[in-house]
Structures are given as C-alpha cells and as structure tokens.
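Omission of a single protein chain aside, the complex is shown with its protein chains in their original locations.
Now for subunit A:
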Amino acid sequence: MPEIRVTPLGAGQDVGRSCILVSIAGKNVMLDCGMHMGFNDDRRFPDFSYITRNGRLTDFLDCVIISHFHLDHCGALPYFSEMVGYDGPIYMTHPTQAICPILLEDYRKIAVDKKGEANFFTSQMIKDCMKKVVAVHLHQTVQVDDELEIKAYYAGHVLGAAMFQIKVGSESVVYTGDYNMTPDRHLGAAWIDKCRPNLLITESTYATTIRDSKRCRERDFLKKVHEAVERGGKVLIPVFALGRAQELCILLETFWERMNLKAPIYFSTGLTEKANHYYKLFITWTNQKIRKTFVQRNMFEFKHIKAFDRAFADNPGPMVIMPGYCVQGTVGHKILSGQRKLEMEGRQVLEVKMQVEYMSFSAHADAKGIMQLVGQAEPESVLLVHGEAKKMEFLKQKIEQEFRVNCYMPANGETVTLPTSPSIPVGISLGLLKREMAQGLLPDAKKPRLLHGTLIMKDSNFRLVSSEQALKELGLAEHQLRFTCRVHLHDPRKEQETAMRVYSHLKSVLKDHCVQHLPDGSVTVESILIQAAAHSEDPGTKVLLVSWTYQDEELGSYLTSLLKKGLPQASS
C-alpha cells in the first residue's frame, strides 16, 4: 500500500526549530532546517541522527527545501550541511538565498562573539552551505530528479517566503512554511491554486485567533506615533523580526509623505540596513502598490528614514527610532514588560517616564486565513505544525468539521502515516478507443462504461490495447474459450417446434439483438448458439444446448437465466 510518511523533527506542536521529514513515493524530503530560540544546548538544532546514525545524510535525503529566511526555518542549515554533512541540493527562493546568509552570519556572531560558544559553525561554513543552494522562481516547476518535482507559491509573511508543493507522480504534499493571508503594506497575500494535494502541512501559529482588521491596527499605530511626534516627543519602536521592520518603515514613510511631516525617523544599523538593500532589489516579490509605483520611486528608497547613530540620541526635537528586538534582560525588555523603575549600574534608579504601548503587527495567517487556504488548496488531509498543542487541537477539530478531511498534529519525532491511493495512468490505443466510440454513444461523464481490452504491463508502463493487438505483440496464438450450458425445458412438442418457440420468445424479449433461426434448426443470438434436442430418456423434456464464447459472457449468462425461467405458455 503506497503511503506518505511525515515526521516533524522540530515545530511539531511547538514553535521554532522547524524541520519536517516527508517520505512520499519513496522520496525523502526535508522541509526547513531551523533553530530554536528557546534553547542554548543541543536542543536548539533538530536531531539529525533520527535520519541516520552512521550513514551519510545525502544518501537518505533527496532534497532540502527552505521556505523563508527566518532563523527558526533556516538557522540550522550550515550545521546540517557542513557539520553533520549533506551535499544534496537545497532549494529556496531568490530573496531567501540573498538574505539568509546575512541572518546566519548575525546569528553566528551573537552565538560565538557575544556568548562565546565553541564548536559553532563558522563564516566559511555558511558560505560553503550557500553554495549548495539552488534558487527557484515562483510557480517554476523544478525537477529534482526524474520523478520528484517541486513548485513554489507566494506566501506573503516576509520577502521571499514561499509555500512548496512536492510532487511525485500523482501524489503531492504542500508545505506552507509561514504565510499570511491578509496583505500588508509591502507584501501581498498568500495564494495557491486548487492543486488538491494529498496532504497539506500548514503552520498554525494563530490557530485560535481571529484578528481585527489591519486598518484599525495601522490607524492606531500611526495616530499614536503622530500624536507623540506632534507633542515634540520621541518614539522608540522595537521590532522583532526582520521584515516587520520594513513593514513599519513603509507604513511610516508613506504616512510621513502623505502628511508632509518632517521629523526624522531612524532605524538601528546592521541587519535591517543590510537586508533593506535586498528589499530594494526584489520588487517582484512585493505587493501591488510597490510593484506598480517602483518605476517612479522605489518605496524602499526611504526619504525620511535613516540609519541611526548613537550620536543622535540627544538631539532635541521629535524623532522616531526603531531599534531591534529587545532581548530578555535588556533595559528595553524591562521597560516593555512594564517596570516603572529601573535600577541601572551603580545603584542609580531611573524612573520610567515614557509611555509604553504594545501593538501586534504579526504576519501570520489567523484561524480564518488558515481555513481559507485549506479551502483554496482542497487537500485530502491536513497536518498542523508550528503552533501550540492546545490551540492546534481546536483548529484540528474545526478543520475536520468544516472540510470533512483528516487532520493530524504530530509531536516532534512522532510519525504520521497516510495511506494514499495514487492513480495509475494507463495508455489506451487509439484504435481501441475509436472502435468503442463507434459502437456506442458518446462518453458520458456520469455513467461508467464497459470496455473490453487487454492490459499489458511492461516495465512499469501500462497500456490498454485490443486483444488482437496484444496477441500479435506478445506472439501468442488465440485460444477460444467457450461456455456451454444445458437447459432442460418441459415441452412435449417436436424439437423444431421447440426451437421455433425459443426463437420467437427470444425475438420478442431481445429486441435490440440480432436473433436468427438457422435452417438446421438451431437459433443464434449474435454469436450464441442454441440447439434443441430431445431428452434421451424423457421425450417430454427438451434439452437446450446454449453455447457462447468468453467474450459474450454477459449476454450468454443472461440468456441461460432467461431460458431457465421457461417459455411463455400462452404463445403459439
């Protein structure tokens, strides 16, 4: 029985360390290769020894697919390919390929330089790893080998985020990565065609949330920033993920433009600045507005937004600053979590006089969005990853209820096995098809039709041909298979008369068949022969000999059952 097996090594009932193994029709694919933010020990990377203990990974995996450049989806890649060892192809989209090394390098710096970790991957390893990457375009079907093909769909979320369809023959799996169904200021919405995969593996970060309209969020945000700036205040906006920073930049930039504001906006140097360079280049991956207007002006060429320098900190007047994410333990984090008094080094106590606002600009699909995507793709079953177990439970129940499909939510290391019934293509010879067409009415999609032919299986190749051709091809002689059957009929009359009665009876019943009465006293229906003979012992009983070939089995058995019922008495 063919089946699809899915084993999450990470992101099973969990967020972070996305890494899912899929076996489909004998092909093994690894989806994403991320790290976990929450751990600093071995658990931060997926356990690759699950795949093989001592063999080379390359022998076991046909390909690796990276959905987007966030570290929880690609952070373990250099470790996996260089330190564990994998030489096969790694697929990702062009923007991911461009931005991914920047993030990896940043991650390495923090781990090695700041935290002083040893035995971590090096810059060279990142470079070597990126050499194994094969970049794909949206909607481009890439043949990994003869049978395995993958195709990327737009996923929103961040620049270059993609959903991947993995297909072998007629079996397919779609992996969504992270996606967003509501468009934002710089990215469009995820979109997939009705590809009807066997399995849809979807993220479920917001499995139990339906979000408010983004316009309210944006309006609130802009209003608050605007008010603060008008009062002459400074605004600090800590932004967690790369991509969200760009989103807020675009939002502020357009607002500044529209309102003709003059206050400067700064973002922290480093990551955002480097990545922004690529944002300017990959315009085709952005939303309608940016794509349409970039000829006049590239929206990522900010006029009001500049990189921040520490020297600006004491500048008078209003300004907006977007620092990076506030890691636990930093002053920023303390302020965010609501502390009103801060103890600085040297026992200095500072009172927090700033206002703190919290706003969510997350780019994940909410429950409604997930349902919408499932509805668009029409999968046979759904598998949830990248979310919390309790929330998944709820969504799982909803999906099963609404779409009447199976829904799975395996934990890390747990394998889900899905039996599939792949359709097997069979070639039919034109001659046979035409002959069938000539015989009957046009094919009707609603009614099945019976067709006689011979199925030839030759090196995993199926063909349906007419039996004559099959015989010729295989060099076999034709054998006739004939069924005969005796039917006892109580009839005192002569044999000829009996035959005559049979003839007239059949003639009246089988109106659309050719019934003939031959001169030698036998009756034929098409190619079926019926002969009447007197019973050797009882002259009152006649024996009807019915004989038909294998091909006429249907008609023949119908005839015998008809004759067994006896002849109508009233006739003659």
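Everything below uses one rule, namely that a contact is a pair of C-beta atoms (placed from the backbone, for glycine too) under 8 Å apart; a residue touches a chain by one contact, two chains touch by 3 or more; residues count from 1.
Heads up, the rule we're going with is that contacts and distances are computed from a predicted model.
Missing chain, UniProt protein name, picked from "Integrator complex subunit 4", "Ribosome biogenesis regulatory protein", "Trafficking protein particle complex subunit" or "Calcium homeostasis modulator protein 1": "Integrator complex subunit 4". Within the full complex, the residue among A:Lys214, A:His277 or A:Arg297 touching the omitted chain is A:Lys214. Annotation: of A:Val136, A:Ile192, A:Ala363 or A:Val465, A:Ile192 touches the absent chain (contact as defined above). Residue A:Lys368 is the one among A:Lys274, A:Lys368 or A:His535 that touches the chain not shown.
Here the missing chain is touched by one residue of A:Arg258, A:Lys458 or A:Lys511, and it is A:Arg258. For subunit A, the residues in touch with the chain missing from this view are 182-183, 185, 188-189, 191-194, 208-220, 222-224, 226, 254, 257-260, 287-289, 338, 355, 357, 367-368, 371-372, 375-376, 391, 394, 397-398, 402, 442, 445.
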